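Right, I'll just put the structure down here and ask away after.
Missing here is one protein chain; the remaining ones are kept as they sit in the complex.
For chain A:
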C-alpha cells in the first residue's frame, strides 16, 4: 500500500467523523466566549439530530435531493429556539449555568424520545432515505495526489464545517460584533460601561451555539446514524465540549481538536486496511483518542485559560 493510498484511506473518514464535532464545538466557542458555560451542547445535538431526522422523513418527497440540506437548516433553527431555554435560565434567571446545561441535556433526550414514541409508536425512527452522500468535488478532485486525498469521496458537509470555522474566527476576531462578544465574556462590567448590552450579546451567543449544535447533531444524524433513537447522540456533545477546551476557546483551535478527535475515532474503523494498525487490538484504538487527549493536555497544553467571566451571571449594578 502506497503512502498516498494510506492517506486516502485515512483522511476522508477522519473528515467524516469530525464534521459534526466541528459544528458543535464552534457553537461552544461562541457561547463560552460570551461567558455562558454550555454543558448542554450534547442536548443541542440531540435536538438537532431529532429534528433533522423527523423533518427528513416527513419531507423527503417534497424536497427530493435537497432534503438533507433543508433538514439541517430546519434543525439549526429549531435548536436555536430550543437553546433559548438555556439562555433565559443562564442570562435572565441567573441560573447556575452548569446546572441549566445539564437540564438541557436531559430535556432534549426526554423530549426527543417521547415525541418519537408519540409519532412513530416505537423507540426509534425509520432510516432516512435522503441522506448526505459522498461525492467528488468537480475540478479539484482532478488535481494529482491532493485531489485524490482531499477531494474524492468526501461529504460536502465536512467542507462546510471547516469553512464555518474560519468564518467563526473572522467574526470573533475581526469584527466589532466579535470584539463585543468576547469583551462580555472577559469583563462584563467594563463592557457594560462602554455601552455593550451584556444580556443581548449573551443571548445572541447562546442562540448561535444552539444553531451550530443543531447543525452538528443533524449532520451527524444524516451522515452517520441515519435514524433517531435514544442512542443516536451518545457523548458527541461532550466530545465537542472537550474540543472547545482543548482548542483553548478559539474557533480554529476547536476545529483542530475536533479534527483530531475525528481522526482518532476513524482509526478504529479503518484500522483493518492499514498496515501496522492491523495487529493492534481494537480496544487500544478505541481508547486512544481519549488517552491521547489527556496526555496532550497534561504534557503540552497545560493550564487552560477560560474566558474570565465564564460561568458568572452578570447582574447589572453590582460591583
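Assume contacts are C-beta pairs under 8 Å (C-beta built on N, C-alpha and C of every residue); 3 or more make two chains touch, one makes a residue touch a chain; residues count from 1.
As a convention for this text, contacts and distances are computed from a predicted model.
> Which protein name, taken from UniProt, belongs to the chain you can't see among "Protein FixC", "Branched-chain amino acid ABC transporter permease", "Nitrite reductase large subunit NirB" or "NADH-quinone oxidoreductase subunit H"?
This omitted chain is identified in its UniProt record as "Branched-chain amino acid ABC transporter permease".
> Please pick, from A:55, A:203 or A:246, the residue that touches the omitted chain in the full complex.
For the chain that is not drawn, the touching residue is A:246.
> Would you mind spotting which of A:63, A:238 or A:263 touches the chain that isn't drawn?
Missing-chain contact among the listed residues: A:238.
> Hey, which of A:7, A:60, A:73 or A:103 is the one touching the hidden chain?
Reading the full complex, the residue touching the unseen chain is A:103.
> So that we can see where the missing chain sits, which residues of chain A does it touch?
Its contact residues with the unshown chain are 39, 85, 89, 93-96, 98-100, 102-107, 109-111, 113-114, 117-118, 231, 234-235, 238-239, 241-242, 245-246, 281-283, 286-287, 289-291, 293-294, 297-298, 301-304, 306.
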